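All protein chains of the complex are present and in place, except for one that has been dropped.
Moving on to subunit A:
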Amino acid sequence: MKVDVAIVGAGPAGLIASIELAKNGMKVVVIDEYYRSGGRLLGQLYEDTKSEKKRMWDGKEIANHLMDEALSLGVQILCKTTVWKIESNCLFISNSEIKEIHSKAIILATGAIEKALPIPGWQKVGVIAVGAAQTFTNLHRVKIGNRVLFVGIDPLSISVAMEMKKAGIHVVGMMLPAPSLMTGEKSNPQDVLEQLLMVAHMAPNYFFRIAGKLVKGKIKKLIVNLLKFNLIQIMGIPLYFRKAVTQINGQREVESVSVSNLSTNGELSRIETKLEVDTVCLSGGLLPLVDLTQVANCILVDIPELGGIVPLHNKYLKTSVEGIYVAGNITGIEGAKVAMAQGKLAAFSLLYDFKIVSEQQLQMAFNEVDIARKSSPISFLPNIKIGRKIMEEKWKAYSIPIGEK
C-alpha cells in the first residue's frame, strides 16, 4: 500500500492528525491494533470541570465523531492491525491482506501504557489494571465486581473510582501499595498526597481544590497534617493514604486483601488486617509507549517530568529521524485535549515541511497546545511544563551543531 502519510495509533492524537492532513489533500492511513478506533478516549467519561457549561466529557462520543470525520475526508483506518517494524518510511504490519505500507512521512501516536504494580497475588482472577476497569465500566458497561478496592491513588484511579461508583458499583476504598522496590514513591503517603494536590486543578472534589491551592502556596506542613486524618472521602469513596495493601488473597479468585498501616513517611506497621473484597484495581501510573520510535532509530531521552523515556523531538514534534513525527502521550503523559492539539501540531509540522502551510499557521497550531493544556479537566504529572522545557533544551543541544531550522 502506498500513501502520503502513515499514522500509527487511532487515538485522539492520530485521528486529529489524519483529519488535518486529509483536509490539506494528503492521502492518509491510520493503523491501530485495537478492534476499533478512539484509543484511550473510549473509556473516558466524566464531568468536564473546565468547560463553560460543565458538560460531560464523553470520550466514546468524541471518538465516534472524529472517526466519522476522518472517514468522510477519505482517511483509511485499519484496525486490528499492529505495526511491528519501521524501516526507512516503510511500515510492516500484521494484516492478512496488506503486509507493508510505504509513505512519505510517518506520525507515531501510540499513546501510553500502564506501569505494572506487582504486589503479591496480583495474578489472581479479579485483579485488573485501572485502564481495563475504566474501559469495562465506561465503554463495555459491564460490572467488574461487587466489592472493589483500588490500589494506587492518583488522578486516573480517582476518576475511574468515581465513574464506577456512579455506575452503581460498590467501591470500598482506595489504598496505597505496600512499599517495595517497584512501588517507590507510590507507597509514600506524603509524596502521593503532594503529587495529587499539585495537579488538583482537576479536582474532582472541593477538598482537593482547596488543599491544592494551599500546596501552590507551599504550605507543606499542612499536607503532613492532613495525613493525620486517616480518612479523606471523595463522593463517599474513602481514600486511605495511610493504609497499604501487602497482599491479595483468594483460592480461585480474589477474596480479600491484607492491609497494614503506613506512617506518614511510608513505613509499614507489622500489624495486618484483612479486608474482604472481590475485585482489586491496580493503578501504577502511566508510561509513554515508545517501542516503535526505538525500532525506527529515533533518539530517546529520559525526562521523568514527562513520564519517563520519550523520543527526542523539537517543539513542532519532529523527531531525530527525518520524516518521522510524534504526537500525543508518546511525547509525555497528558490528557486527551492536549493529545488532540498535538495531533494537529504534528500534522501542521509535516505540512510545513511539505510547504503546504505557512510558518504562521504552524505557530498557531503550536500555540493551541498550551491553550488545550489550560482547558484540560485532568492532568497527570505536576511538572509537565518543566518537562516540555527540558525537551526543548535537549533538542537545541542536539540540533545546534547541524543547524536548527
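Note that contacts are C-beta pairs under 8 Å (C-beta built on N, C-alpha and C of every residue); 3 or more make two chains touch, one makes a residue touch a chain; residues count from 1.
Simple rule for what comes next: contacts and distances are computed from a predicted model.
Participant: Pick from "Acetyl-CoA decarbonylase/synthase complex subunit gamma", "(2Fe-2S)-binding protein", "RsbT antagonist protein RsbS" or "Chemotaxis protein CheY" the UniProt protein name of the chain that isn't shown here.
Facilitator: "(2Fe-2S)-binding protein"
Participant: Using the definition of touch stated at the top, determine which of A:125, A:235, A:371 or A:386 touches the missing chain.
Facilitator: From the options A:125, A:235, A:371 or A:386, the contact with the absent chain belongs to A:125.
Participant: Which residue, A:36, A:50 or A:373, contacts the hidden chain when the whole complex is considered?
Facilitator: A:36
Participant: Sort through A:44, A:135 or A:258 and give me the one touching the missing partner chain.
Facilitator: Touching the chain that is not displayed is residue A:135.
Participant: In the full complex, which residues of subunit A touch the absent chain?
Facilitator: On the subunit A side, contact with the omitted chain comes from 33-37, 64, 67, 71, 77, 79-80, 113-114, 123-129, 131-133, 135-136, 140, 142-144, 252-253.
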